[in-house]
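Heads up, the thing below is written out as structure tokens.
The complex is shown incomplete by one protein chain, all other protein chains being positioned as in the whole.
Chain nomenclature is as follows: A and B, assigned in order of appearance, with residue numbering initiated at 1 for each chain independently.
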Amino acid sequence: MSDTVLESQPDLLVDHDSGTQGDLRTEEMLINMGPQHPSTHGVLRIVLRTDGEMVLEAIPHIGYLHRCAEKIGENVQPYQFIPYTDRMDYLAGMNNNQGFALAIERLAGIEVPARAQVIRVILAELNRIASHLVSLGTYGLDMGAFTAFLYCFREREMILDMFEAACGARLTYSAITVGGVHDDLPEGWIERCREFLDYFEPKINDYNNLLSFNQIFVKRTSRVGIISIDECLAYGATGPMLRGSGLRWDLRKTQPYDGYETYDFEVPIAYPAGVNGVPAGVVVGDCWSRYYVRVLEMTQSVRIIRQAMDRLPEGPTEAPKLKNIKLPDDEVYVEVENPRGQLGFYVRGDGSAIPARVKARGPSFCNLSITTKVCQDVLLADVPAIVGSIDVVMGEVDR
Amino acid sequence: MAPEDIFKLLATEFGDAVESTTFDGGHPHVTIKPASWPGVALFLLENAKLRLNLLRSITALDLLADDKLACVYDLMHVPTDDPETLITDTFEIAVRVVTDRNSPVIPSVAHVWAAADWHEREAFDLMGIHFSNHPDLRRILCTDDWVGHPLRKDYVFPLEYHGIPATTEFELTNPRH
Partner (left out) sequence: MTQFAFPWNPDVEKPQFAVATRAVILAVILAALAVACNWVTSSFLDGHPLGTLLVVFFIMGSCLSLVVAGIIKTWRGVGRMLFRFALVIFIGAVLSAGFGVWLVNMLFTWISVDLVANTANDPAVMSWFGASLTVGEMQSAIGWLPSWIVITLWPLQFPLIRDLTALGAIVGLFNIIPVYLIWWERKVAGRIQSRLGPMRVGGWHGWAQSFADGVKLILKEDLIPDDADSKLYRIAPYFAIIPSMLAFVGLPFGMTYVFRELDVALVFVLGMLGIEVLAVILAGWASNNKWSVYGAMREAVQMVSYEIPMGIALLIPVICVGSLSLQTIGDSQSGGWFSWLVFTNPFCFVAFICYYMASLASCKRAPFDLPEAESELVAGFVTEYSGFRWSLFFFAEYAAMFVVCALAVILFLGGWHSPLPAAWSVHVTDLLGDNVATRGIIGLLFNSPVWLFVKALFLLYVQIWLRWTLPRIRIDQVLYACIQVLLPLTMLLLLGVTLWTWAQTSDNAGWHLFSDIVNWVLGIGGFIFLLGFPAIAAFGFYHRRRMVGNLAVEALPAS
């Protein structure tokens, strides 16, 4: 390793004190990671320029799942586009539906009934938990810990069962539509959700014991892939990545939608080692911080769901007269806080029922663009750690 | 800071660069001339009052009626002075850069916001807008040898790609059996 590399990343000297130091530079090798690779979370392809175990450069290649959803959006009516939003971030379909529905509502000036808003919050926050559970579990897999994955999926399965009861689908829900929610919650659903939350909350401790505070896990993920707040903002990385870098920033607080301003919840951020039980060795902005922010967010989501269930008002679940909405000759850009970051929808109407332009700003797309910047002079085993902590969903990156 | 103030500030700083401003509607934006856009971008990022440090999205528009292409840049101010306390004061604006439809060129702002790199590649790929001074302007979502830019309104979808039928019409005109 050359001196310049060591100077630019002084932590390599401290932490990676193995045999990779000194002038051991050998022949460089280009190696293709993906699109069929166990730890690229779908069809991400990263071309690595490696020198032995050191990765000098990582260039992501995307587009394997490209379906041009935006073109489809210009050819169908808004409520027909809702199912396509499910298929963007397929792990957080509810949140995607919500984002697009909000954009259309703001464009066409539709008022959402109070009951629908609360149901939206419940479904979106449950889906946030489900999405973070997948993130946690697969991140454990990337680190070689299999068991946490099964534990996370056991609980996620229960959430999916509840979604199935609420809207009939387990992955592509289309439950939140323009002007409200598609179906009211079935009878007994709230009690079932309460039971689930009572069961689920102590399980977070299990994940912490098994994975978060496991010494090997901490050693693998701390001081790896450190991203500062400014870098995050420059690359447009938002959501848990930005909070994992230590910025208390959440669209649900800054630009509340669907009544989030009335809920009492906190925005968790990453803390340096020793503060709030963070284990030694952790630096704000590293992979462990991003991982742990997701764990903390699950607790907050549970809080929000509890409050929402307590206040669930009676009333209609859909705004009246929603057939053939004519979109005005106007444009709107709306962002919501997805599990992965800020999901934005730009919708432009031209007076007809079909939008003139639909643009989706996927949080994974922007978060992934930081890969090349972070994966410089790291070990090969750190690449899955970094990509896993970014938590991309390729359906959303490629759209 | 309200959009009106920002647009006023821009008008005083870059008088002739601002083509028009739009306040009414759901998306207040200012239209900037392509040539002066990098300078304005740098000002938006570095001005102490503005510091629009989060480039949220670049939306390429096909204004077929006007024979123009446009890019909409959605910017946001994220205060980073005191990261530990909950941030509530923030503001956002949108900038529109309009270019010719036949030879669409907009200067790149990838050196201002790193996020613009991939967004501009996407706009280039899907809408065919060329960004001058972009460090690595390649197609990003479509394959490298894809013909045409799918999001243009006059785009005709190809019947086949390397012998793979892409539409049912291809199947009808080239029966395999």
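We adopt the following convention: contacts are C-beta pairs under 8 Å (C-beta built on N, C-alpha and C of every residue); 3 or more make two chains touch, one makes a residue touch a chain.
All of these numbers come straight from a predicted model, not from anything done at the bench.
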Chains in view touching the one left out: A
Residue of A:Thr85, A:Gln98, A:Ser135 or A:Asn214 touching the missing chain in the full complex: A:Asn214
Residue of A:Asp86, A:Asp142 or A:Glu335 touching the missing chain in the full complex: A:Asp142
Footprint left on chain A by the chain that the document does not show: 16-20, 29, 31-32, 37-39, 53, 140-147, 150-151, 154, 158, 161, 188, 191-192, 195-196, 199, 202, 210-211, 214, 216-217, 219-220, 379-384
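Criterion: only the chains that are shown with their structure count from here on.
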Chain A-touching residues of chain B, taken from the complex the two chains share: 25-27, 53-57, 59-62, 72, 74, 78, 80, 83-88, 90, 94, 113-115, 117-119, 122, 126, 139-143, 150-151
In the complex with chain B, residue positions of chain A that touch it: 62-63, 66, 68, 70-71, 74, 106-107, 229-231, 233-236, 238, 246-250, 253-255, 267, 269, 330-333, 335, 342, 344, 346, 348, 357, 359, 361, 365-366, 369-370, 373, 398-399
